[in-house]
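Take this structure first; my questions come after.
Note that this complex is displayed minus one protein chain, with the remaining chains in position.
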Amino acid sequence: MKITQREVGNAVILDLNGKLTGGPDADTFRDVFKSLIDQGKKNVVVNLEKVSWINSTGLGILISGYTSVRRAGGDLVVMHASDRIESILYVTKLNLLFKSYEAEEDAVKSFTAAS
Amino acid sequence: MKITQREVGNAVILDLNGKLTGGPDADTFRDVFKSLIDQGKKNVVVNLEKVSWINSTGLGILISGYTSVRRAGGDLVVMHASDRIESILYVTKLNLLFKSYEAEEDAVKSFTAAS
Amino acid sequence: MGNSGDQMILNIPSDLKYLGAVDAAIQDLAREFSFSQDAINDVSTALIEACSNAIEHGNRFARDKRVVVTLRFNSNSFSASVKDEGPGFDFQSAVDGNNTPDPMSERGRGLMIMQAFTDSLNFRYADGGLYVELTKTRGDEGPEEEA
Partner (left out) sequence: MGNSGDQMILNIPSDLKYLGAVDAAIQDLAREFSFSQDAINDVSTALIEACSNAIEHGNRFARDKRVVVTLRFNSNSFSASVKDEGPGFDFQSAVDGNNTPDPMSERGRGLMIMQAFTDSLNFRYADGGLYVELTKTRGDEGPEEEA
């Protein structure tokens, strides 16, 4: 899985590309979040548009990111999840933990509303 | 493989969808060409945009279509072939038999130029 | 299970890198057998989950241990089995128990996912490994609400 970062407003968008399956991905993800929080960036949008699928270990990676930004006083939301991924979030009730947006604009705005 | 027909100018466009591999596809294709020629329609554009791949038997299906329209005084061209299919046409030298177009407009115009 | 000839067998090493190929094969085959996109997503998700567990918990990523996936499509259902070379686990109490982990827990959602996206899920220990057998009935789309 590849991760690229960009900033929009007061949010950091992580564009993921590939499959989210644990293993080496977990370490990459943890490093990215650690460095974001060190820089005081704690409002994170995870863009799942180019994520073809995810397994339960991949969900764990998202949760670990969620936990670290929440601890730092920020939040994590996802956007552009496919139907397949949406239904996994629904079944695992993780849709109650992190909000899922269809439009980037709305995902970015979600932080402004909260703070 | 699914075939849908539409007419643009004096050409019939066949939009293929699926994989072109011989077997039952060969019969479907032959029937479509027979009925086209019976109706005097002999300028055919085969749209390969939604054809994910083709094997050598699939090439044979295209050649059989080509042969029947040529016999009737028409022509067959292809359009929107992927890089993968283009390189198969090149290797088998079938690019010398039927012209390949990137734009539908050019494919349709090719018949006007010839007649 | 219909004609026994109508099955595809995928044999992979214990490496997550191969899961994408398994997923891609199931997706294509399910489409070929006219499953709806929702049903295709469900079976792929459940099967990938079973394979992930086989690689991680069953074979513990051992290079010399294999995971064997068997796919069977017929007119009204899809069934599959995933076989590892591991020690198995106490699946009866896992299945009977409460499979909903703490919302913040990073693990423990695999069985829940497999149950939600299939119509039947069965575990069996044989031939030196765990068989996970799952079935999805055609036209029965969407995740099931949990009991």
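Structural remarks
To keep things simple, chains are lettered A, B and C as they appear, and every chain counts its residues starting from 1.
We adopt the following convention: a contact is a pair of C-beta atoms (placed from the backbone, for glycine too) under 8 Å apart; a residue touches a chain by one contact, two chains touch by 3 or more.
Just so we're clear, the structure is a prediction, and the values are computed from it rather than from any experiment.
Put simply, the hidden chain is in touch with B, C once you look at the whole complex.
Residue-level contact of subunit B with the missing chain is found at 19, 21-23, 52-53, 55-57, 59-61, 63-64, 67, 83-84, 87-88, 90-94, 96-97. Where subunit C meets the missing chain, the touching residues are 3, 5-13, 15, 17-18, 20-29, 31-33, 63-64.
By our rule, only the chains that are shown with their structure count from here on.
Shown here, the protein chains touch in an arrangement that is not a line, ring, star or fully connected set.
Mean C-alpha positions place subunit A and subunit C at a centre distance of 26 Å. Each chain gets one centre point, the mean of its Cα atoms, and the points for subunit B and subunit C are 41 Å apart. Within subunit A, no positions touching two or more other chains are listed.
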